[in-house]
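Complex shown without one protein chain; remaining protein chains in place.
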Amino acid sequence: MEGSTDTAASEGRSRLGRRLLTERLSSYWLQGAGYFAIALFAFIVLALLYQSLPLLSEYSLVQVLASSNWNPAENEFGFLPAIVGTIYVTALTMVMGTPIAILAAIYIAEYAEGRTKTLVSSFIDVLAAIPSVIFGLVALIVVVPFVGDYLAPALGSGATGTGIFTVSLVMAIVVTPFMISLAVESLEALPDELRESSLGVGATKWETIRIVLLRAAGPGIFSAVLLGFGRVFGATIVPAMLIGGQTQLPSSPFSTGQTLPTLIVNDFGELMSIPLTQSALIFVGLMLVVIVWLFNFSAMLLRRWLQQRWQY
Amino acid sequence: MTDTALTTENLAVTYTGNREVEALKGVSLEFPANQLTAIIGPSGCGKSTLLKSLNRLHEIQPNVEITGDVLLRDRSVYNTDEPVPELRKRIGYVPQKPTPLPLSIYENVAYGLKIHGRCDSKDELDERVETYLRKVNLWDEVKDRLDAPGAELSTGQIQRLCLARSLAVEPEVLLCDEVTSALDPISAETVEETLADLKEEYTIIMVTHSMDQAKRLADEVVFLYLGDLIETNDTRSFFENPQHERTQQFVTGHTAVEYTESSEESGADSETVPAER
Partner (left out) sequence: MDRYAKQRLFGLLARGSAALVVAVMVLVVSVTIFRGGRVLLTDPAIAVTPPGSRYMLEGDGGFLHAVLGSLFIVVPATIASATLAVSTAIYLQSDYSSERFSDVVNMFLNVLWGTPPIVYGVFILTVIIAVGAQTSLFFGIIAIGIFQYPIMTRYTDEALRSAPDTVREATYGLGGTRFETALMTLRAAMPGIIAGIIMGFARGIGDAATVLFTAGRSTRMPAGLFEPSTTLPVLIFDQAMSFNAEVRSHAYAASFVLIVAVLGLIIVSKLLAGRYARFAPGGRNS
């Protein structure tokens, strides 16, 4: 009798010991995982920075950013055309995509009801999930001929169909569903009292949306737009398929060009053997990270300010 | 007697969502002009529904069906070509939860004036904003920070701001849904005082959760129970001489509860009631 209690007790003790050991070991693992995100980010930045040094020791930052000569074979590394191309594409995309995204979000959140609403939102979720390479592929047979055969000639341009405008149009399609679902979420989170208060003084539905709801949901919509912005800005596959890949300063929206990511795609393979080229392309990666980081940070500040200003 | 501002004719409202709810089962009422009518009844009896159906605010949610009619000065609210916002300009609404619009204090009051194009000049607008902020006894508290977000005020101040915002468009009728229920006793008292001042000039229809408040403020009382109109009368007769058994139970039962509740919350509140009697 006594013996068996003893074994039970010692078994209990060893069980507890095992549990405590699991607890300790797991907490080491979890702590490691907890710091992983920070470590990963630091490692990425340091690795990219380190590999960019050869370029930066050879040329000054101003030199590479302000020069428009890109000719790695001749050791000329001017990023200006790609920078301008990126800005061009991003700006055009946002100009085309944002109003449509916000209006469509308004439709889903404020107008659509019942089954229509479910249907439209699930279509938009599907659109958001389609890989961008498929958009590029479909664009090659739909958008490129449309721009090359109709739109560009109609606007008096002799473009072939690939180029900055085409990329922007397709990127607008890629990012709108993404912005829409985030904007819908922030509109739907608003209390009905806001709508009642505004309608209750005789505002029309549109006045209520424009003056009250868009402001109240402003910080959320702003985040949505910003996230869309980040996606366009770092987009690689669609621009690489559709931009034409000419490294010169674009002269019109229909001209071919280059964005920072396509620079990497187009020049990596062949020119890897030239060390400075490799460094220059890795520097592009570094630029992308830094800009994303700056954006996230300023977005955070601006969002806070908006939340303060447009609180309800 | 007094003339009638608003009439409901057999007004019935059904929510047809997942679960069918007959929130109002044919209510016919007259709301006298330039008086304060209080709508009372246990929660869920259709008070808010009645209030919102008076200026068609229930229409913003899906799955609501309505029959019967509402007449504003003998003109139908439902069978009309007039756009609904024009109607809501004449019948204003203040929700239960103090809700500032995401605008500055000044713009909150100016909101209705601007959308209706009531003011031609900035000076005129300034003047009106001041007038209405004074009307709700808020001017002195906010005159130095008109550009601050409305949401930075205390809830009591916000509720008065909401009143000012509604009054600024000069409605004939003002609908107030339990406007003091979300407030602390002191703010509730200031808002109540404001309402007492306003009832000289406006037709106010107010839902209230507090019997005492109805006694203090109302000229007329409407008692709803489970979507039915049980009794309506002038305040004095309603409380002193209820006609229906249900009203009697509600008035006596509820008063007792209210009495202890409010005496816990604020002594001042409950002391004023016997004094007024």
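Chains: A and B, in written order; residue numbering restarts at 1 for each.
Just so we're on the same page, a contact is a pair of C-beta atoms (placed from the backbone, for glycine too) under 8 Å apart; a residue touches a chain by one contact, two chains touch by 3 or more.
Small disclaimer: the values here were computed from a predicted structure and weren't measured.
**Student:** Give the residue, chosen from A:55, A:171 or A:299, that touches the chain omitted from the document.
**Tutor:** Considering the complete complex, A:299 is the one touching the chain left out.
**Student:** For the full complex, which residue in A:41, A:150 or A:305 touches the chain that was left out?
**Tutor:** A:41
**Student:** Please identify, in ascending order, the residues of subunit A that touch the omitted chain?
**Tutor:** Per the touch rule, subunit A residues meeting the hidden chain are 19-20, 22-23, 26-27, 29-38, 40-41, 44, 47-48, 50-51, 99-101, 103-104, 106-108, 110-112, 120, 122-127, 129-138, 140-142, 173, 176-177, 180-182, 185-186, 204-207, 209-210, 220, 223-224, 226-227, 230, 233-237, 240-241, 261, 264-265, 268, 278, 281-282, 284-285, 288-289, 292-293, 295-296, 299-300, 303.
**Student:** Taking the full complex into account, what residues of subunit B touch the chain not shown?
**Tutor:** Given the touch definition above, subunit B has residues 83, 85, 115 touching the missing chain.
Here, only the chains that are shown with their structure count from here on.
**Student:** I'd like the Å distance between the centres of subunit A and subunit B, where a centre is the mean of that chain's Cα atoms.
**Tutor:** That gives a centre separation of 47 Å.
**Student:** Touching residues of subunit B toward subunit A in the complex: what are they?
**Tutor:** 52, 55, 57, 60-62, 83, 85-90, 92-97, 99-103, 111-112, 115-116, 149-152, 162, 165-166, 168-169, 175
**Student:** Which positions of subunit A touch subunit B when the two form their complex?
**Tutor:** 113-114, 191-204, 207, 211-212, 215-216, 218, 308-312
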